[in-house]
Structures are given as C-alpha cells and as structure tokens.
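Every protein chain but one is kept in place in this view of the complex.
The chains carry the letters A, B and C, assigned in the order they are written, with residues numbered from 1 in each.
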Amino acid sequence: MKNEKAILLISCLDKGGIVAEISHFISTYNGNIIHSDQHNDDASNTFFMRIEWNLSGFTIPKDKISQAFEAIAIKFDMKWELKFSSERTKMAIFVSKYDHCLYELLLRNRAGELDADIVQIISNHEDARPIADYFGVPYEVFKITKDTKLDQEQKEIELLESRETDLVVLARYMQVLSPEFEARFRNRIINIHHSFLPAFIGAKPYHQAYTRGVKIIGATCHYVTQELDQGPIIEQDVTRISHRDTVEDLVAKGKNLEKLVLTQGVKLHLEHKVHVYGNKTVVFD
Amino acid sequence: MKNEKAILLISCLDKGGIVAEISHFISTYNGNIIHSDQHNDDASNTFFMRIEWNLSGFTIPKDKISQAFEAIAIKFDMKWELKFSSERTKMAIFVSKYDHCLYELLLRNRAGELDADIVQIISNHEDARPIADYFGVPYEVFKITKDTKLDQEQKEIELLESRETDLVVLARYMQVLSPEFEARFRNRIINIHHSFLPAFIGAKPYHQAYTRGVKIIGATCHYVTQELDQGPIIEQDVTRISHRDTVEDLVAKGKNLEKLVLTQGVKLHLEHKVHVYGNKTVVFD
Amino acid sequence: MKNEKAILLISCLDKGGIVAEISHFISTYNGNIIHSDQHNDDASNTFFMRIEWNLSGFTIPKDKISQAFEAIAIKFDMKWELKFSSERTKMAIFVSKYDHCLYELLLRNRAGELDADIVQIISNHEDARPIADYFGVPYEVFKITKDTKLDQEQKEIELLESRETDLVVLARYMQVLSPEFEARFRNRIINIHHSFLPAFIGAKPYHQAYTRGVKIIGATCHYVTQELDQGPIIEQDVTRISHRDTVEDLVAKGKNLEKLVLTQGVKLHLEHKVHVYGNKTVVFD
Partner (left out) sequence: MKNEKAILLISCLDKGGIVAEISHFISTYNGNIIHSDQHNDDASNTFFMRIEWNLSGFTIPKDKISQAFEAIAIKFDMKWELKFSSERTKMAIFVSKYDHCLYELLLRNRAGELDADIVQIISNHEDARPIADYFGVPYEVFKITKDTKLDQEQKEIELLESRETDLVVLARYMQVLSPEFEARFRNRIINIHHSFLPAFIGAKPYHQAYTRGVKIIGATCHYVTQELDQGPIIEQDVTRISHRDTVEDLVAKGKNLEKLVLTQGVKLHLEHKVHVYGNKTVVFD
C-alpha cells in the first residue's frame, strides 16, 4: 500500500461542520491529507469536496474505509465516491476517420500522463486499425446505419462490458449515440465538440464559424447527455483566427485545440477532479 | 503636408493587374508606400486592399488625388475610400450607467492612442455627466421610453449631425437603436456585446454563461445592423472562468474584456483598417 | 457583525491533523466555512491555508478570536494572520508620469472592485495632481534626486504612517526605493514591471523586447524586495506582438497589460489570497 492514495469525492447540502468531521475522520486514523478542495455553490446551497490522503500509515484497511466513512455520509446525506490511486480507470475510445485526438490520447497515455488503461478502440470505419495495432489496443468496427444503430450499439455495450469499461471517450466520433447508450454510461461519456459551445451547436461548426465571421474559434470537452452538445462542460479553449483563414485553415487550427482540450478533460476526469451537478461541473484543477 | 499620409481602402472583383496599377499610380507621382495589405476572398472572388503612403513629396496635390485616382477605380469597378491621416474622425459615444467603457475611450483618446475627436456624449441617464465635464466633452441626456424612442432618436440624430459625427460608439448603451437610426449611420455604429458572439445573444449574457456553465467568457465588438447582435464582428477576446465565479464575478471580469475589446475595435476603425463585406469584416492589423 | 467574515492565513510545517484542528475550532463555535484553500509545498514540506468563515452566529466575539485560536497556532508553530472583511486595507499609490495604472486603480476602487481605502497618492512629479483632485485623494509631491532620496523617503514614510498605510502600490513609479524603505514595508509594496519577468529586468524592457525580437510581451506584478525586479511574483500576463509593432506600439499594448495585471495583483493581496514564502507566492484565486 506504499504511495497508495485515497480520494473522496463528496457533495451534499451545505451546513456547518462537514469539513471538521471529514478531516477529523482522516486524522483520527492517521491519514495525511495531500490535497483538499472544496466549493460552496450558493445558488443551490451545495457543498462539494475532493480530498486526497496518503494511505501509508492510515490505520483503517483499504477495504474497510467505505464502511468506516458511511456514518458521516449518512449524517450529512452525502453523495460520495471513494477512489484509490492504484485503481486505474478502464477507458474505451470511439473514433471515426479523424485520428488526431486518438493519437493524442494514446501517446499521452503511453507517456504516463493519463491514469488509464485503454482497453478498447471502437470505430464505424476500418481506417484507424493500424494505429490500434501499433499501440497494441483491441480494435473493433461497428458499421452504423439508421436501421442498425440500436443493434450495433447493443453489441458495443456488450463489448465494453466485457472489457469492464469505466469511461467512454468520443475522440471525434461522428455518430450521435442513442439515449439508451447514454443512459448506460451516464456521466461517463466524454465528447469533444469542435466549437466554443454554446456557439455553433451541431454539424460543421467550422463552416458555421467561417460564415459568421468570428475572430476566435474554440473547442469544448463535455459529458454527453440526451440533448446534443448540451452536456456539462469540463474544459474549453480557443485560438485566434483572421479573415485570411479559410474553412480548411479553421479545421487545421481547430484540430490542435481539439486534441489538447479533449485530453485535458479526460485527464481531469481520470484524476477524479470533476463533479457533475445539474448541467454544470465543478472542476478542481 | 509634412508627415501627412494618404490611405486608400479598396474592394472590387479580383482580377489580374490591380496591384500593379495602384502601385504604379503611387510611384509615378513619387509617393512612398508605408503599409500595404491585401486580401483575396476566394469564396466571393473579392479583392481587398489597404494602402498607405506618405504625401511628403507626392506630386499630386491632396485635393486632386481622388480625381486622379478615379480612372483606375472606374476601370476595375472599385468601391473605394480615400482618407488622410490629418483628418480626425469625429466620434460620439452613447452610454447608459456602466462607465468603464466610456472611461477607457476617453482616457486612451487623451493619451493619444485613438485618432479621434470625441465631439459628444449621449446618454439615457444623468449618471455620466460628471465624467463628461471632467473630460470637457458635451453631454446630453435623451430619456427613452417605448413611446418617445423615435422622437428622441430624431433629436439625437440632429445633435450628431450638428457635430458632424462620423462614428457612433455604443459604450454599454442599454437601448436598442431603431432601424431608422441604424440606416442613418450604416457601418458607422460600433457596439460592444458582453459575450463571445454568437453565444449568448440578447439580454444578460453573463447570466446565460453562468447558467450554461462555460469555462471561458468573452466580449465582441461589432458593427450594428438591423438584426440584434448579428452585425459584422471587428474584434473578440475571452478570459477564463471557473465554478468559483459567481455571476457578479463574471460581470467584473467581463468589464475588463469589454473595455479593451471595444477600444481595440474602435481603434481599428479609426485607423481605416476594417473592410465590411456582407456580414463579415477584413481587418488589416 | 452581519455579513462579517473572518479570514485566517496560515503556514507551518506540514503534519497530520492541522485541517482537522482548524475546522473543528471553527465548527465548535458555530462558524460556517465559506471558502477553504490549502496547499502543501513538497519541496519545503510547508502547509499553507486560507480559510474564510461567516461570523454571523459565531460564538466567539470578534476581538477574542485571536486569543482563542492561539493554542492551535502554538501547537503547530504556525505563522498566521487573522483578517476581517470589514477592515479595509489602507492603500497608498506611488506614480510618476504615466497615469494609466493610477486611473485603473482609482476607477476600479470606486466601482467597488477593490476592498481598499486609497488614502494617499505620492509622486515625484506634479502631473497627476488633477487626477487625485478629481477622485478626492490627497496628493503630495516629493522630488527625488540622488542626494535627497533618503531624506525625501523619510518624509514619505512619515506621511504614509500618518495615514496608517497598510499597502504601497507602485503604479509605474519610476524611482527605485531604498533598502530602508523596502524594509519598512516588507511584503507590502507591490510593483508592476513592464515585462514578462525574469526576461528584460531593469530599464526600458520594451526596447529590450523589440531588440530581441520576441513574439509575445508581458507584464509582471510582484512584491518589491532589495533586489531589483527579483521579488515574489503575484501575477503575470502576456499579449502577442509581431514584426509590425514598433517600440511605441509595444508601449501602447503593454499599457493595457500593465494596468490589468497590477490591479489583479493588488486585488488578490487585498482579498488576503497571497502567501509569500521565500521568493515565491502561493495565490489562492
């Protein structure tokens, strides 16, 4: 259990004494807090916390911590999750033909920057198979038509479950997922949209941006919900353009944004730094 | 005429030989080009140019240049304007209660950063009068109600005309101008909208941004057209926010953006660096 | 004491149980934590905390809180400060001829964005007196020559002390303060340097930037120490330039950076969000 860390994610109605109880719990059992972040959302009177402590020396065995913490959780009617740094998230990547986001995720995972095991790549095209082979990740193609969509998604879900997938990342996957699929992985599907949402929702955002004549373009990493491009935003970034840029230039400049913004959003999720509440996020970065 | 410069703004259908003719015209009469920018819009096959040259030594008298250039203009069926650096734009500012954009314009004008004479401040409130007094600019209040709007605007137009106003700047002026007013100053009314357009059109964009949970907010400087917040964009900028920011924080952070973005857009206009075409701009900065 | 808040700034050697003790202290006396930030600097094994709680309902009287907290402070050998939201910092501004930073501070203070009383403006020139008059702030000129410097600074210190000055802000003040002056207001003098430190230390940074041919310029807000431009950095920001920009353009673009970066640094200090340790800062924003 050397260097092993526990991470507690909590949200509940805000009232006095929460921090005192939690920090007392950790210090009583000899845990040393490494990071602690909290946020009080005034509008909804909600308290959010992320607290990370070292398990080396902690006197409750790892598999008993949840049980030990439960009394506090019940007292404050908390929504909570307990994570351990040694338990790597199992991540699947969906991709179509653009491969820049896929490469970015695979390369940065291999460089040790993402705490994930990439267990499966799924596509509606054959194109990215050589990439999967190069990185040694299983690759499966599910062709999608209007008629086959639900059937194919069902097979995708079975495959994802067989891989014990925790997180689905849509790395410029050009199909809209069904509500059934979304419900199966609620708050665990991360998408990259190639605009500064809520500007330019839907198809061909770079064409929309070009037509509107904006001076800045963006990319948005968000959780997928039932409404297209309306899910909770994790991360956004932008870059400057000018009248000299053609649509093709916007696409090329945008690709650099997309890959960085998606990977940053995934990284934050993997480090258990994102709370979803309503249609928004609290991101402790 | 020492240090006097001429600036020619041109747009026309793109075809061969335009640059050759214009630069030949200038060099024939002994003008020295200081800046020259051009752009070819492929989608509409339009050629844009801004060319600036020194009149010291130029052998055509200043008041005959237009006449001399006309043959070229006709040959290529150009839309064109000839400006002189010594002729300062007469600018009027409209303001309501927020005064940060007003101050920014007045201070940077006084610091010599804007080539304009600020000839009039108009408001629907008394609040900014002491500011106008401090800077020695005439201040007039026109209260606006639904019933009086057109009448009041008519008086505003008369006042603006009496001041020979070239440019109207809406510095967080909280009234929508009538189509009649807009038509009177087409492409010569600059507004600041406190969002990253086209996101968050209309009222209370910071509240909209807060509700949507975006991670970046913006400001947009644009020409006013008949459709609200849809005019050609001159300049935009953004700043990063987080879940910690309340609506009030967004308002405060946004004010810094608004004043800089508006002033930058106005500065570009005053330096004759903006072409409007359709609903877009070419900005030679 | 309605809406009154207490803010505790703490640093000490990191060990287990600190957060538990502090949060227990606050909750025992019925305080409700509004914000809490902590940081553990691994290199120096130092723990930093900023904790803010509502005094409405807190059962220790305001003037007894320090005394009550002292036992915990001693136990962990803390460096600590207790601040109250109702106690506004008394701020003096030093300025020379450039007035853009001075205006920004005065305007944003008047707009309620800075929790300070501006009690004095000091300059080595007469130029800014009308600004001080307009904002109703006392203005005093102390001419500085090599020979008179220490004497004049002594008079400045007396004036500042008579105003009970807590914070000195150098708003493009073009004199280097003596070590004696610095020692008198250690960690309470904030300067704006017009470069991206540590690039371009010393005089004429925009000229240096122009000569080096950088593509981005910056501004740095820092605490003044005995070594020129070497003090702990609070805030920095940058803007893009190109080969088209002359030194004068850099100066103009830089002014926008300087005023925003300085004001942001001052704001963070006024909200007691900055810890200085060694030559660095922890900024809880």
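Methods note: a contact is a pair of C-beta atoms (placed from the backbone, for glycine too) under 8 Å apart; a residue touches a chain by one contact, two chains touch by 3 or more.
Predicted, not measured: the structure shown is a model, and the values here were computed from it.
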Based on the whole complex, identify which of A:70, A:87 or A:113 touches the chain you can't see.
A:113
Among C:39, C:62, C:125 or C:163, exactly one should touch the missing chain; which is it?
C:39
Only one of B:7, B:26, B:105 or B:234 touches the unshown chain, namely B:26
For the full complex, which residue in A:62, A:100, A:129 or A:163 touches the chain that was left out?
A:100
Can you name the residues of chain B that touch the chain not displayed here?
14-17, 19-20, 23-24, 26-28, 30-38, 40, 240
Name, in rising order, the residues on chain A that touch the hidden chain in the full complex.
100, 103, 107, 111, 113, 134, 252, 255-256, 260
Identify the residues of chain C touching the omitted chain, counting contacts across the whole complex.
39, 41-42, 196-200, 212-216, 218, 232-238, 242-244, 246, 279-283
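Here is the rule we go by: only the chains that are shown with their structure count from here on.
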Same vs different contact residues, chain A with chain B, by half of numbers used
same
Chain A to chain B: how many Å between their CA centres?
42
For chain B, write out the residues touching at least two other chains, lowest number first.
none
